[in-house]
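With one protein chain removed, the remaining protein chains of the complex are shown where they sit.
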Amino acid sequence: MATRKIKYINIDADKCSGCRLCESICSASHADPPYSLVNPGRSRIRVFRDEDNDVYIPVLAGPYTDVECLGRNTVMVKGKEYGECSFCRASCPSRDLFREPETDIPLKCDTCESINSEPLCVKWCLSKCLTFEEVEEEVEEETPAAA
Amino acid sequence: MATRKIKYINIDADKCSGCRLCESICSASHADPPYSLVNPGRSRIRVFRDEDNDVYIPVLAGPYTDVECLGRNTVMVKGKEYGECSFCRASCPSRDLFREPETDIPLKCDTCESINSEPLCVKWCLSKCLTFEEVEEEVEEETPAAA
Amino acid sequence: MPYCWMGTDLEVDLSCGTIEKRAGDAGLVRDYLTGKGAGAKILWDRVTPEVDALSPDNLFIISSGILTGTVIPGAGHSTVTYKSPITGIYCISNLGGFFGPELKRAGYDTLVVSGKSPTPVYLWINGDHVEIRDASHLWGKDPEETRQLVRQEVKNSRAQVICIGLAGENRVYNATVEHGTGDCAGRGGTGMVMGDKNLKAIAVYGTKDIQMADRGRLFDLSEIILKKLSGNRSVIVENSAATYYRTGIRWGDFCNFSGERGPELEAQIRDMKRKASDYMQQHRSREIGCFNCALRCKHEYRNPDSGYTFLKCAPYYPAICTQVFDPAFSVQFYQICNKYGLDIYAAGNMVAFAIDLYQRGILTKEDTDGMHLEWRNPEVALALIEKIAKREGIGDVLADGTYRAARRIGKGAEERAITVKKMDVYMSGLMHRHHIAFMVAHNDKADLMKLEGSTFSVIMHLPQEAREAYVREGWFAYPKELEKYLIEGTDETHTPPAEAVCQFKAHDLEQFALADATGICVYYMHFWMYPAISRALLAELLTAATGMDIDEAEATRIARRIVNLVRAYNVREGLRRKDDIDSIPKHVFERNPPAPEVKLDRDVWNKLTDRFYEIRGWDKEGIPTRQTLTESGLDYVIEDLERRGIRAS
Partner (left out) sequence: MPYCWMGTDLEVDLSCGTIEKRAGDAGLVRDYLTGKGAGAKILWDRVTPEVDALSPDNLFIISSGILTGTVIPGAGHSTVTYKSPITGIYCISNLGGFFGPELKRAGYDTLVVSGKSPTPVYLWINGDHVEIRDASHLWGKDPEETRQLVRQEVKNSRAQVICIGLAGENRVYNATVEHGTGDCAGRGGTGMVMGDKNLKAIAVYGTKDIQMADRGRLFDLSEIILKKLSGNRSVIVENSAATYYRTGIRWGDFCNFSGERGPELEAQIRDMKRKASDYMQQHRSREIGCFNCALRCKHEYRNPDSGYTFLKCAPYYPAICTQVFDPAFSVQFYQICNKYGLDIYAAGNMVAFAIDLYQRGILTKEDTDGMHLEWRNPEVALALIEKIAKREGIGDVLADGTYRAARRIGKGAEERAITVKKMDVYMSGLMHRHHIAFMVAHNDKADLMKLEGSTFSVIMHLPQEAREAYVREGWFAYPKELEKYLIEGTDETHTPPAEAVCQFKAHDLEQFALADATGICVYYMHFWMYPAISRALLAELLTAATGMDIDEAEATRIARRIVNLVRAYNVREGLRRKDDIDSIPKHVFERNPPAPEVKLDRDVWNKLTDRFYEIRGWDKEGIPTRQTLTESGLDYVIEDLERRGIRAS
């Protein structure tokens, strides 16, 4: 069996204080040159805040998609409503999230691999809302697809 | 101001009974010919069930993406843990969700527009976990992009 | 080839380790459908009287209903068929949840497990890919752990899993096959059969289409069902389980069927409805449905110490068995049974049986490792269950089931062992309602579970206008000709007329056969007060879904074929009139009930039996007549029986 490493950044939303330090350190550490700027718009993690409903969900940027959702949805969990994009990781055309301001280049969380670091959002999260875990996962041997 | 209709399928996860009737009716109604088959694998809505943790989240298929997430994440909300993909709407390579079995064609919720109907998953959800809402939204006039 | 039918059966022989995929027989589907029909046919063909229930040659047959996995609400069940190690005769156990639809999506209507593995194994059925996998590391794990581990191992969190717990591993007679969220194939020793084969679990996943014939029609019919369900009369959850708590307790056969109730007990019973209702409102965290079902009959409770537990409408059962009137205890009781994979009803009976024996001096502290067995003691009850599952001390004796345990204990214990055809029987109503006792005596599985239906237990007792409204509003799911009995109602002793009892009983057997052959939950067919699917509608559904032309009469013919085949099977195993008649504990006949109830008369009982056999087309001994078997197309049954010297008249 082959294995691969899956990196998990686990989010305990109950602990999120909404401070967005994760956004700052992410944008700063991925800047060129490193730490030359802060700009949450360039961050690969964003905190969805709905102060009126006690909703605080940090979301890591996932893959890019070039279409937007036709149907949206809000999710109610334990009596609390989460907005249409609250849990969505996609970099998509219907919002400016996870796309570089101005250039529109999609952003995706790389768990700080590109900067050879442990995930800095986790390290800097003093509320312990974010925690890091690395899991060795078995993968099926790829069987070559029939031509 | 121009307007457009946004269709919301709202999910009250607390009410989900996990019965997956939404998956059945979705796959059936979108089949060719209509209602010729049932196959949750072809459904544009899937229920994430984690019976051991009382997690039941219906998720509507969102856009397609051709890369998988490098970093995953689990989300804890109100002390309850939701798995790495529990809230994710994407049709993506790391799971077989929202892709046609065998052909792998991505599936995306169209709020039953393609079959000229109100969303049938909502209509058939007797637990009232799913509800439908149509919102008239103002959009900014498109300014032609500079060449 | 019928639609809705996958056309392939899967057989796994655990002795040889072989996996065989077999083309199904469309003709058999036409005659027996799948589910109960397929199970009965296979059992008839292969598990003959020569095969002991605990031999490797006994089969563990899981078959999904022909409608299972379609868009029809409530059509999600499968059946487990086997020879019961408890009763030694035909047994079926119905399985809700999601296993049946998944098995079909994997491509199989029926899975037959034969033989016996030398070491613990589990099956992984991933569509076309089927594997027998080592399960040594799963041995000893509880069902929840097992499900989690198996899903991890097969890397598929959507795989549907059934498995046994410690009880099944330890060959406890009343062990269950657990599926999770309150779903199990529970009664008759399913888990013991699986355990005896060293089969810890079966995991299944599939992505095949389930095809439907007449698309638009099936959709329309399903919407009719949905409409009926969405009315407030049909949401089980709003008719709080608390009501059943009270009813169940009211009918409860306390003190191990002795029916004794002091004034203290009566006071607690009075208090119970409010207590249960409060508890449920406060602690119910979710209402759960099986595949495609919005009835939400399974209620989830959170136990702060040990996770989620699922109860249906019978949280009163542990109270009847132990006299512990505390809903939290009931939840714990369910949880520990689920954890060990133990039949909740049988577990309760065995606990009541043991306490009763102890109180009578038949069991002593020497037998119980010093434990003082008494009513109203939750610790004692839970400790006994643990001992049973682990076959420890007195638990090892009880683990053989009340019937066999009594014979190991002796000293008059046999007299206190109340079973029906050796099976631990549901402890509610048996003593208080003659017609319910009659149903139990004549069921094809020695059981009351869901057999009593709401027609007899509730609707029959409503005022005349309510009964009329019930029919008018279309809730009467029986054939039209039985309507008049409902309108007539019961007499002043709450007893329905004899003819009604026999007619309904005859119908119920058929209705159950159809439910279990189509995969539709009995809640939709007649068990629940407001069943959405009458036999006429079922016939329409069958036609629209499968493309086979099945009208109501044809549906009834299929139902009778299955009922007669099962009866013939049991006859072949040696079952006769005497076994039905005497299956009911004799103090049911001896008891002097409080007014307005009347004492049950043996003559009445015999006459009911005669009439019931007559309606069914069986002779006085309960053997289906040649005419009956021929009409049911069961000539091969006649031949087999005759070869064995059993002559149908």
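Each chain gets a letter, A, B and C, in the order it is written, and its residues are counted from 1.
The working rule: a contact is a pair of C-beta atoms (placed from the backbone, for glycine too) under 8 Å apart; a residue touches a chain by one contact, two chains touch by 3 or more.
Everything quoted here is computed from the prediction, not taken from an experiment.
Participant: In terms of residues, what is the contact footprint of the unshown chain on subunit A?
Facilitator: Listed in rising order, the touching residues are 14, 17-21, 24-25, 28-29, 31, 33-42, 49-54, 56, 83, 96, 101-102, 124-127.
Throughout what follows, only the chains that are shown with their structure count from here on.
Participant: Would you indicate which pair of chains has the most C-beta pairs in contact?
Facilitator: Greatest count of contact pairs is found between chains A-B.
Participant: Could you grab the centroid distance between subunit B and subunit C? Build each centroid from C-alpha atoms only and quote it in angstrom.
Facilitator: Centre-to-centre distance between subunit B and subunit C: 36 Å.
Participant: Just give me the whole-number Å value for how far the CA centre of subunit A lies from that of subunit C.
Facilitator: Those two chain centres are 48 Å apart.
Participant: How many angstrom lie between the centres of subunit A and subunit B, each centre taken as the mean Cα position?
Facilitator: Between these chains, centre-to-centre, one finds 20 Å.
Participant: For subunit C, write out the residues touching at least two other chains, lowest number first.
Facilitator: As it turns out, subunit C has no residue touching two or more other chains.
Participant: Do you know which subunit B residues sit against two or more other chains?
Facilitator: Residues 14 of subunit B touch two or more partner chains.
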